[in-house]
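One structure, as structure tokens, below. Some questions next.
Every protein chain but one is kept in place in this view of the complex.
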Amino acid sequence: MKKLINDPKNVVDEAVVGFEAAHGDIVTVSHDPIYIVRKDAPVSGKVGIVSGGGSGHEPLHGGFVGFGMLDAAVPGPVFTSPTPDPILAATKAVDGGAGVLHIVKNYTGDVLNFETAADLAAAEDIEVRSVIIDDDVAVKDSLYTAGRRGVAGTVLVEKIAGAAAERGDDLDAVVAVAEKVNAQVRTMGVALTPCVVPHAGEPSFVLADDEIEIGIGIHGEPGRERIKLEPADAIVDRLLAPILEDLPFASGDDVLLLVNGMGGTPQVELYIVFRRAAEVLAEKGITVTRTLVGNFVTSLEMQGVSISVLKLDDELTELWDAPVQTAALRWGR
Amino acid sequence: MKKLINDPKNVVDEAVVGFEAAHGDIVTVSHDPIYIVRKDAPVSGKVGIVSGGGSGHEPLHGGFVGFGMLDAAVPGPVFTSPTPDPILAATKAVDGGAGVLHIVKNYTGDVLNFETAADLAAAEDIEVRSVIIDDDVAVKDSLYTAGRRGVAGTVLVEKIAGAAAERGDDLDAVVAVAEKVNAQVRTMGVALTPCVVPHAGEPSFVLADDEIEIGIGIHGEPGRERIKLEPADAIVDRLLAPILEDLPFASGDDVLLLVNGMGGTPQVELYIVFRRAAEVLAEKGITVTRTLVGNFVTSLEMQGVSISVLKLDDELTELWDAPVQTAALRWGR
Amino acid sequence: MSLGITWTTDWIRRTAQVVSEHRVELVTLDREIGDGDHGENLDRGYTAVLAKLDDLPTDAVPGDALKLVATTLISTVGGASGPLVGTAYLKAAAAVGKEPELDGAALVALLTAARDGIVLRGKAEPGDKTMIDAWTPAVDASAAAQADGKSEAEILDAAATAAEQGAKATEPLVARKGRASYLGERAIGHRDPGAQSSSLILRAAADAAADVVGKDA
Partner (left out) sequence: MSLGITWTTDWIRRTAQVVSEHRVELVTLDREIGDGDHGENLDRGYTAVLAKLDDLPTDAVPGDALKLVATTLISTVGGASGPLVGTAYLKAAAAVGKEPELDGAALVALLTAARDGIVLRGKAEPGDKTMIDAWTPAVDASAAAQADGKSEAEILDAAATAAEQGAKATEPLVARKGRASYLGERAIGHRDPGAQSSSLILRAAADAAADVVGKDA
């Protein structure tokens, strides 16, 4: 394992110190327990938005704390949900009196720990609502699984719900918009190489030199199937098919197309993927009116990509376009 | 070699199609010859700024085309300087009558091809000036080398010169500010893993499992020395020492600190590096007043990082803060 | 021969020890069908528990020690196993209440409450390829041993043995809960890391009982 780290045990602690040093104009960092809040938290009268989860997916979530997006992010150890304590502390820190939304990716650990934190917050009279993100079509959503995973669509929920909160929507309305985004976004990913969790020191899985994992999760969880490497266009077609099947995307729809790098993929490759994805959508009469390309929800150094398609309407488009000022996503100010 | 590409020969062609599809609100792409210009080019009366070089360093340079930064970027094949033809075409496309600045990284190929293009542009009565970027302290600047290389400092030159051009500075003034940034910025990088050029199909060099390359170039050119892997803090100290030695950075100075990922490094590691670099500068009484962390000048999937320190003054700070709207760097609009 | 606070803290210390020794093994199991952190998660938690164990008042009863483990695990482990294993200890602590000495019936109640706590939080059923598949046979075996009039040490040994078999029996299963459920058929042939760690926890209980029998007042 080759990594620019000191002790594997200190990875998250040291990274948040660096994050604070780099982005002290936007965020404040609490170190014990660890959470990141926007500098002006709590914003009185605004719904607070907290997200979090295991580390290793950066810029998710800390990179999305700031005006127009998250009020707080709670990073757990690498690939491990944070415990209830820091979630509760972050929830209190961003409570501006209008209630707090927890945006939780659908993993057993995240769900259970956020649930406990929400119970504890309720006991302190903070109104907390949770929206569970499960956009990953690689996993069948059935009684026989833990349900779909929350993956790259999370960044779209965080941006859009963040804009709704920023314009003054109340807790019900912010929850409704977050649920709408989650209902309208679908994602599917592929891995070319595994990632190495610092404390494990070994690759999360092994792929032969000519193999790729279709439907990979963002923690190196294996996906739908392992196949031989194919040209990028063929891979994109494989990723898009279940996305387009799953949601009734129809000719005439406007969508946001997100091509998300898994962390170790060169940017040229992301644009080659984007090119084909846009082409396929155009062939189906679906219009890409908003775009996002880059590393947003990553798996450490994993090489691979996920494609997300979010069906837009006027409200979602307006909220997407609204100003945002975070370390990793910024426009309009 | 596992990459999300189709034919290695089409990597750049297809990537720019994707880039145009993703960022058509900001740029226009010419496909034959290949160059990327800001959507409103040429801006009448404004100094035009063109940069370019081999592909594989994305977001450099295409990701920096737009308001407040580059007017055009000319991507060559992967790691190979573009030829004079597209440079000339881009130069003409952004000539708003106030002359054009070429920002050229100091590699023999880039220098020679931009030189020829500048000669050809002069023959068509376009005033072209060139600034050669050579911020890499890994290479000794002596009669016995091709001179220092241009590396991550390039993004700082492009941002600051772009802001000067945008506010209406004339060609002499824009050249002067670009030269000033180049004179005041120093960079040093390290690689943990090599990169794989698509047409070569093999790693650019081989590092043992416990080796790193100090002073790596951005094309996988070997660096100063190959050493055993060390903790991140020790590596940062090694990178900063020659930077601080080279320029008379002094106690009381204000600087911009750029921690640049080489493409395949997880973001947590960049922040661990940032933390230590900020700590060392603080110990020396140098104040980090502006920061940038992320993948800006990359080497495909290489894992590694470079640290750049730019000495700031009021003018450079103001130009750094000025609004910019490109695919990869955006604030203030 | 009932078991008291000495047994309880010995069980906890042995658990911390054995989790630390098997850290890499649990990480490896979790790498195969999960995300490779299970051993790290539990090790972090029990290390924190050890640091707090000395703060227990001298008149502490088993339930106090179990509650301390519960809250410490919940606030240091995270992931799925933190709330699940934490809740197991929390419910176990409630089941034994202020009782200073645990007889066979109390031990069965403790194990049953622990298992029920995990089910309450995680909603897994036997055969879902989770830690439940170690706990449920352990509960059943302990109840049978107690009904047969076995000693406390024998009851816990029966539970540990059943848990070990249960953990092994997860290998041919497809998972229906937790991360391994994403794998479908591909989880077959791999042992569930949570079931494995549960069997370690229960074996530590039996070993502590075998060792301290007689030491508790």
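First chain written, first letter: the chains are A, B and C, and each begins at residue 1.
Following the convention adopted for this analysis, a residue touches a chain if its C-beta (ideal position, glycine included) is under 8 Å from a C-beta of that chain, and two chains touch if they have at least 3 such contacts.
Note that this is a predicted model, so its numbers are computed, not measured.
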| item | value |
| --- | --- |
| Chains shown that the absent chain touches, full complex | B |
| Omitted-chain contact residue, chosen from B:L4, B:V65, B:V78 or B:L256 | B:V78 |
| Options B:H23, B:R38 or B:H219, residue touching the unrepresented chain | B:H219 |
| Touching residue (missing chain; options B:V128, B:A152, B:V197 or B:A232) | B:V197 |
| Contact set of chain B toward the excluded chain (per top definition) | 54, 76-85, 107-109, 112-113, 115-116, 138-139, 143-146, 149, 197, 199-200, 202, 204-205, 217, 219-223 |
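As a convention for this text, only the chains that are shown with their structure count from here on.
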| item | value |
| --- | --- |
| Intercentroid distance (Cα basis), chain C paired with chain A, Å | 33 |
| Distance from chain C to chain B - Cα centre to Cα centre, in angstrom | 55 |
| Distance between chain centroids, defined by C-alpha means - chain A, chain B (Å) | 29 |
| Residue numbers of chain B (touch at least two other chains) | none |
| Numbers and ranges of chain C residues touching at least 2 other chains | none |
